[in-house]
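Working notes, beginning with the structure itself.
Subset of chains shown; positions unchanged.
Chain lettering (A, B and C) follows the sequence in which the chains are written, and residue indices restart at 1 in each chain.
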Amino acid sequence: MKAVVTVMLKNGVLDPQGKAIGQALSGLGFDGVGEVRAGKVIEVELAETDPAKAQAAAEEMARKLLANTVIESFKVEIAA
Amino acid sequence: MARDVNQALAREFGLSADEYQRVLEIMGRTPSLTELGIFSVMWSEHCSYKSSRVWLKTLPTKAPWVIHGPGENAGVVDIGEGLAAVFKMESHNHPSFIEPYQGAATGVGGILRDVFTMGARPIANLNALRFGDPKLARTKRIVDGVVRGIGGYGNCVGVPTVGGEINFHPAYNGNPLVNAMTVGIADKTKIFLSAAAGIGNPVVYVGSKTGRDGIHGATMASAEFGKDAEEKRPTVQVGDPFVEKLLIEACLELMATDAIVAIQDMGAAGLTSSSVEMAGKGGVGIELELDHVPQRETGMSAYEMMLSESQERMLMVLRPDRQEVARAIFEKWELDFAVIGHLTETGRIVIKHKGQVEADIPLDPLAEQAPLYHRPTEETPKQARLGPVADTAGLGPALRTLMGCPDLCSRRWVWEQYDYTIGGQTVKRPGAADAAIVKLEGRTRALALTTDCTPRYVLADPEVGGAQAVAEAWRNITATGALPLAITDNMNFANPEKPRIMGQFAASIRGMSAACTALDFPVVSGNVSLYNETEGRPILPTPAIGGLGVLEDAAQAVGYGLTPGLSLVLVGATEGWLGQSLWLREIAGREEGAPPPVDLAAERRNGDFVRGEILAGRVAACHDVADGGLLVAVAEMALAGDTGATLERGGDAAYWYGEDQGRYVLATTDAAGVLARAQAAGVPARLLGSTGGALLTLPDGDTISLAELRRLHEAFLPAWMDGRAS
Amino acid sequence: MKAGIVVFPGINRERDMAIALERSAGHAPRMVWHRESDLSGLDLVVIPGGFSYGDYLRCGAMAAQSPIMGAIRAHAARGGHVLGVCNGFQILIEAGLLPGALLRNQGLRFLAMDCHLKVERADTDFTRHYQQGEVFRAPMAHGDGNYFAAPETLDRLEGEGRVIFRYATPTGEITPEANRNGSQRNIAGIASENLRVLGLMPHPEDLVDPLMGGEDGKPLFDSICAALAA
């Protein structure tokens, strides 16, 4: 299975990259662009075949390594 | 892969009909796809130097201190105390246009490997960059990506980027130049070469795995690949500086043992050129089993593996009894290590994959019958010497404009993205001296490093321009007090099949040769990049020069920053040569005239005099007079030292903005002594003024505060690139 | 004093650090490969700058998870001294030995330049050879040095006197212009509660010799060597 871990900065943590992207988009002439947040996505191929176990394993990976929970939150999705 | 090998395919691979005929003769049969691939890359301009070789051979390459000249992965010179400097420059122009970040990054990675493959620890990187018109959005995107890429790679591998140069010109709009230079240090008795030896010895692959990166695009674009075409499309090479760092450390650790017989980086045309060159140079045969090549992707064919340009890989021939020692070192550094073949006595390269012989080529004819062209040349017509030009601007306004223009403004925005202090040996940083000064760890000895070329001079007169580029590199090293030893070059030109372009190449080489000989400054390595043109628009001919000099005591190095209480002395003759000057272009709006002549005898005499004064401790600061002329040189010295200057009255725009060659501005407490000694040595010199305060007082009495000058000088790049006032 | 420099794959300022330590201590430190687990006998453990594991994912994240961090934690728990510079600071933070986080520089560019650091506390083992409030110059070279922590954490750090260095102007003012990477409250270096674990972004080790352009960084190494001189 594949686990897709999305890691975003928590609310309240300054996101200079998101801000810069937002400014650049407006500069390119895109209208109506509001807040922009930039994050990371990590796709992990897993040998595990049980979705629940895969989910648990990926969450554990996120807590231990993929996200820094001081500043980031994460979300795990399991795909076949 | 169901493609018939025939002349049409050979043509797609870049081989001419004659060249393909020669392949058929050598092989005595129709080559396999893999064989055709090997011939096409080995006989490509990049690997065979078929258009340039006849001219390169004429460059002076010898001196008592040259240990290895051109022909090895990098040049090697004796720098004293049992040490050697290993250095080379290489281009990554085309990849940097396609993908600026990765193109520049992998350019840095590639030149680093050329240096550490010889047993040297890299201690400095430099670069020479040319970009298009700053008014174009595309130029901005390329500058951003290239600068980030050079920093991203160099900073991560931990080699300081200490110098470089940047020009802007619309001729580079569709074809930026990214030339990267690396300098390394080795024990001069422990230089590693690439000639394979020892029949039966293992051929070992180390580093990253092989993917389909950068495989010659022509074949891949064809329809035969069917629906998986997207998957198999050649991909841009992505650099992994982390792996490169591990590779440096692992290779240097292995080089401290006696395991290595020969070693070569996998650069352009990866496994093909490294295996062919190692076996060819050693006069042995080589057999590879591609099944053992570490692979990143599945289903790769022999053709793909032989032509892949995946980065961060090396090929070595080891002593068989040291194989396990070597394996342990690479495993410690978590790098792939695989025995992929052995040396044979057949004189052939044999490639096996999945039980099949995919290629079997005799090596001698592959090298010896490689095409060699004496392409027709056409001389660039001499430009008339520029007549008098009226100065409608005045000295002060011109200075304000010039100090802020893209070609003369501060490069701080660039170098502040490069780690230039790492290693703890950087004695003169970017912006402090005419050449970067990097000390040798644990010693007082230091190297002086610079890159130089003035393409507008080369366009106007390729021979003068070629000589000027070498002379300027020599002058920049001299201006720090160091003794210039040798150069590397990167010959960037347009399509050599056009006689005018080939004529530029030939004339540049003539000029370079004359300067190298007159200045005892031989060429020890280099690179040629041709076909730099887009839609028929050629780049300016750009023979970029990377110079290296040595200083016995780093403490003797001088920078160009002024301090108060000094006299300024100009060394060298001033005629007021405005032809091809930046003043003419930026102030008068004209790009014309003959470029300033280079008098090599005067160059040498003036430089030797200046170096002598510096090493005698009589010079507090020194700057060569280059782009922009004398007044710009003085203004740069004032800004670097945050100290003003008052210039003596007199002189017109031609005097203060002309770009006459062979000149230096010295700041000294002993002007009378300097002038007397100059006169005795037959060197023209005159008092220019004195230093102090926070103003620059111009020869016409006008004044500019350093604060204003700094604002103008620092504004362009941050404002252009980041929309930020400096 | 026995110092050890921990080398993770991708670390690249270990030689600079060794030069600085040797200049102050008079003898060379020990290089400790990241797979070793024995730090016994060391008074000072230094994690130098560089790009451990390529700075991929997050700077310092992977090194912080490596087995030797257990030994470094134990050393700190025993009251041992630890110094983390640049990537070393990022690793100490990722490992939880120091609080907060280091984000991308504001402006999103790598910054290689001299900065000025104001010494907020000259009474720690790392700073005694500076004067309280003294400003010294140090090269910085990083892409992710923008110090961040929750307001409570910042207040606690300030309250406990654990902010050791701040980015300042050459004359000691704490201004936004002096704070190029955008760190909260201009924080450049912080210490643990017992003041024995110090992390900072700039590189005092690259300014310990007149030939490097000055000796502004040397007092830091003189301080720790004197404090730990046996």
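Here is the rule we go by: a residue touches a chain if its C-beta (ideal position, glycine included) is under 8 Å from a C-beta of that chain, and two chains touch if they have at least 3 such contacts.
Note that the coordinates shown come from a computational prediction; the quantities given were computed from them, not determined experimentally.
Only one copy of each distinct protein chain is drawn here, although the full complex in this structure file has the stoichiometry A x2, B x1, C x1.
Everything below uses one rule, namely that only the chains that are shown with their structure count from here on.
Measuring from the averaged C-alpha position of chain A to that of chain C gives a distance of 29 Å. Spacing of chain B relative to chain C, judged by their CA centroids, is 35 angstrom.
Centroids of chain A and chain B (each the mean of its C-alpha atoms) stand 40 Å apart. In chain C, the residues that reach two or more other chains under the touch definition are 107.
For chain C in complex with chain A, the touching residues are 57-58, 61-62, 65, 94, 99-101, 103-108, 146, 148, 150, 182.
Residues 148, 151-152, 155-158, 240-243, 245-246, 333-334, 415-427, 429, 439, 441, 554-555, 722, 724 of chain B touch chain C in their complex. The touching residues of chain C, counted against chain B in their complex, run 9-10, 12-13, 15-16, 19-20, 49-51, 53-56, 107, 109-113, 139, 141, 143, 203, 205-206, 208-213.
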